[in-house]
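Yeah, one chain of the complex is gone here, protein chain that is, but the others are all in their spots.
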Amino acid sequence: MAWTRDQMAARAAIELRDGFYVNLGIGIPTLVSNHIPAGMTVQLQSENGMLGMGPFPYEGEEDADLINAGKQTVTELPTTSFFSSADSFAMIRGGHINLSIMGAMQVAGNGDLANWMIPGKMVKGMGGAMDLVAGVKRVVVVMEHTAKGKPKLLKSCTLPLTGTRVVDLVITDLGVFEIDKAGGGGMTLVEVADGVTLEQIAESTEAAYSVASGL
Amino acid sequence: MAWTRDQMAARAAIELRDGFYVNLGIGIPTLVSNHIPAGMTVQLQSENGMLGMGPFPYEGEEDADLINAGKQTVTELPTTSFFSSADSFAMIRGGHINLSIMGAMQVAGNGDLANWMIPGKMVKGMGGAMDLVAGVKRVVVVMEHTAKGKPKLLKSCTLPLTGTRVVDLVITDLGVFEIDKAGGGGMTLVEVADGVTLEQIAESTEAAYSVASGL
Amino acid sequence: MTNKVYPDASAALDGLLNDSMTLMSGGFGLCGIPEALIAAVASSGVKNLTVISNNAGVDGIGLGVMLETRQIHKMVSSYVGENKLFAKQFLDGDIVVEFTPQGTLAERIRAGGAGIPAFFTRTGVGTTVAEGKEVREFDGAQYVMERGLVADVAIVHAWKGDTEGNLIYRKTARNFNPMMATAAKVTVAEVEELVEPGELDPDQIMTPGIFVDRIIHYPDASKHIEQRTTRPREA
Partner (left out) sequence: MTNKVYPDASAALDGLLNDSMTLMSGGFGLCGIPEALIAAVASSGVKNLTVISNNAGVDGIGLGVMLETRQIHKMVSSYVGENKLFAKQFLDGDIVVEFTPQGTLAERIRAGGAGIPAFFTRTGVGTTVAEGKEVREFDGAQYVMERGLVADVAIVHAWKGDTEGNLIYRKTARNFNPMMATAAKVTVAEVEELVEPGELDPDQIMTPGIFVDRIIHYPDASKHIEQRTTRPREA
């Protein structure tokens, strides 16, 4: 009875606040935009050089000059502005984005993140992921709890890192973990998906974590 | 029979080339724009954030939002572009300006330049002078040969420096000196103003210099 | 939706000003200065300010207003030459000045806003500007390391803005305003024309709204000219 991808996205949307500027990665994070609460205004940033990203265009209205960081055709909003990639990453690196929601291959209990390469496989590149984790104030990871039955929440990442001590919150299909990345207080399980047991989470998690009181 | 200010500006204009992007300092350098040869196109840069600077406006057409680095009202040309001061000095620092013509208090035989402060007097600041001498490919100084009878071309500058080994050419009311700033070959007198003698120059110059053959 | 629009300069600065804070103030000379916001800082009475601004205004105009009220403890500037009161306070030791070359100042502010704590430049090598700073050789030339600058509050002036905080500057009034807008914890903008989102061409926005926290409509900017230079009309 773990959360679906859409339920994970809905849980991630709870991290949004009115007036936030947010960068969403590809995959489940993209779905978060479907769950922005009514009455809340959130501006989406696309790191190739756009703030105020609108939905996909209607068929026939695609504009090759108007794409997001996933190279998908998107649209403008009344709030939209365009800028160079240097200005875009100045915005990211300078800490102006409130929240980044992204996928991951592995997260360690100290907030280390690996999501860009698997040694031995074709390396595609890190794109903007290293800049986002290093620059954005709050980083939320949304991912499946395990990959092929193996834990992705680890004592220490085994894959090459995207960043060290960068993840604040991990949302998986089984639950939600907070990470005290700055203070070194480690990882805490703060929510459990409906119908999931603490034992089930313990079995699927390699990283050490505390369990919040009340769970 | 030394050169007048206008003759010094005319001599400086000989350093211009078709297609050059040029920064002119205040004082005599400003007069250089009156001597751009017919048929030659030169774009003037103003370091506050303008390329393609036009002449002063007609009376009544001054625009407070359109000034040069000397805070004087100027005009646009069809070639004009505006940009931030960061972009303007990126242009300067990055070596994109072909020629900078500026005034000086002192120049040393190795190309050291002092033109921004006199200890004990009110310090106004260096403005963009240090950036210009450090960033522009070719720096031409136009100045009086002496100040209150004292040489300004010195073995070594006594005033705080604007830059070290930065001056390529010095045009004074008495003549023109080349400086091998990169090679360390020192200063060479290459032209003498009409009616000025080599002795007169020697008496007014503290810096060591060679005299070009034929003078 | 959060509202960035405030009724006037004092309201827009409410809660932001503290003694000994660092303030960035846009403009070059008197061109593109946030006049209404400067006046509001002056009337707030906040003291002991560090002000990062290319110039210090002239007597009674621009930052000159804050000199009369003796609110400025330190300036970070490239040129402060046109102000008698400034000269007096400087010579009397009432004001400290950190002279920074204009291009280095512009880049330090951009760096501060862009999350770059330090960079290398040739500007100032071998001069007093490099004293006490690291100098390093890259590819055979010497460069000095300069630090990024950030402020508690930036006040900027723009031509057009929308209620989202998107800004467009006019001609050479752009100068230091766009970088300063990025480099403070809180940025307050005054705009000559305030429009609704969608009225500005998104390709032409120079400061995206993410950098602007508060905005006021100030249609009556004085637009002072320091050096009124003209040429005769051809007959």
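Letters A, B and C mark the chains as written, and numbering starts fresh at 1 in each.
Note that a contact is a pair of C-beta atoms (placed from the backbone, for glycine too) under 8 Å apart; a residue touches a chain by one contact, two chains touch by 3 or more.
Computed from a prediction, not measured in an experiment: that's the story for all the values here.
Of the options B:31, B:51, B:104 or B:129, the residue whose C-beta touches the omitted chain is B:51.
The chain not shown here is touched by just one of A:43, A:88 or A:106, and that residue is A:88. For the chain missing from the display, the contacting residue among C:28, C:169 or C:218 is C:169, taking the whole complex into account.
In the full complex, chain C makes contact with the omitted chain through residues 107, 111, 114-122, 138-139, 141, 143, 147, 168-171, 174, 202-204.
Touch with the hidden chain on the side of chain A covers residues 46-50, 55-68, 70-74, 76, 82-86, 88-90, 92-93, 112, 122-131, 134-135, 160-164.
On the side of chain B, the interface with the absent chain consists of residues 18-19, 21, 39-41, 43, 45, 51-52, 76-83, 89-97, 135, using the contact rule stated above.
Here is the rule we use: only the chains that are shown with their structure count from here on.
In terms of inter-chain touching, the protein chains here are arranged end to end in an open line. Chain centres here are Cα means. That of chain B falls 28 Å from that of chain C. Between the Cα centres of chain A and chain C there is a gap of 35 Å.
Residues of chain A found to touch two or more other chains are absent. Within chain C, residues 110 each touch two or more of the remaining chains.
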